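Up next is chain A:
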Amino acid sequence: MSRFAGTDLACIRGERLVFQGLGFALDAGQALVLGGANGSGKSSLLRLLAGLARPAGGTLSWDGASIADDPDAHRARLLYVGHADPLKPALTVAENLAFWAALRAGRRLADSAVVAALDAFAIGRLAGVPGRYLSAGQRRRVNLARLAVSPVALWLLDEPTTALDAAAGESLRALIAAHRARGGMVVASTHSELGLDGARQLNLDAPAAAGGIKENHVSVPA
Partner candidate 1 sequence: MAPSSSLHRFANPARFLRLAAVVQPWAAGLTIAALIAGLYLGLIASPGDYQQGETVRIMYIHVPSAWMALFCYTNMALASAVALIWRHPLADVIAKATAPIGACFTFLALVTGSLWGKPMWGTWWVWDARLTSVLILFFLYLGYMALYNAFDDATRGARAAAVLALVGVVNVPIIKFSVDWWNTLHQPASVVKLDGPAIHPSMLWPLLLMALAFTTYYVWVLLLRVRAELIGRRVRAIRLRQTQVR
Partner candidate 2 sequence: MDRVTEYLAMGGYAGFIWPAYGLAAVVLAVLFVASRRRLTAAAAELAAVEAVERSPSGEA
């Protein structure tokens, strides 16, 4: 029985039927890569998986139980990285990350843990710098550093590699590999090749009406 599965999912954004009849299943340690053209609903699906929006149809289940039964528990086990990098210009990088870590953990984390997470993306040296001086790539690294500071089961990444250079991309891949090794799961939408070995593919371009989008088990070469 898969840990995280979606059956017959339908999504309506505004007044547009984005997709319907979508299904997927994920087990511990696995990764699912969402492909498809712009506007095909990748971000909408990720927002559904995060619980930000309710699916217009179908169910999302975690270990068999529908996530709608206990939304708080579902939120506690996932981290969502969207398009926007929420970084307050007036706060330093460390303060920004410490805030999100404290919100997630429910208590103030030691500064060392925060700096360690920043080091995972090689921006430990920027800890004391106010957010307004950071470049887009650096802001995205701070956002991704949240993945390193708060251990959770499910990562939902919406085009994580945008604005990242090669080195940062490599750090992200290493982090994802370690996460999956610990039994964590990742659902990511991307345009460029994310290079996750053994990742399953879900292409949202299949016409929505024709019987919906089933996950096709294509294993992406390592």
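By our rule, a contact is a pair of C-beta atoms (placed from the backbone, for glycine too) under 8 Å apart; a residue touches a chain by one contact, two chains touch by 3 or more; residues count from 1.
On the choice of candidates, all candidates are chains of the complex that A comes from, given by their letters.
Source: prediction; values computed, not measured.
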Notebook entry, point to check: Which one of these touches chain A in the complex: 1 or 2?
Noted result: 1
Item checked: candidate 1-touching residues of chain A, taken from the complex the two chains share -> 8, 10, 12, 14-17, 20-21, 37, 39, 56-58, 211-212
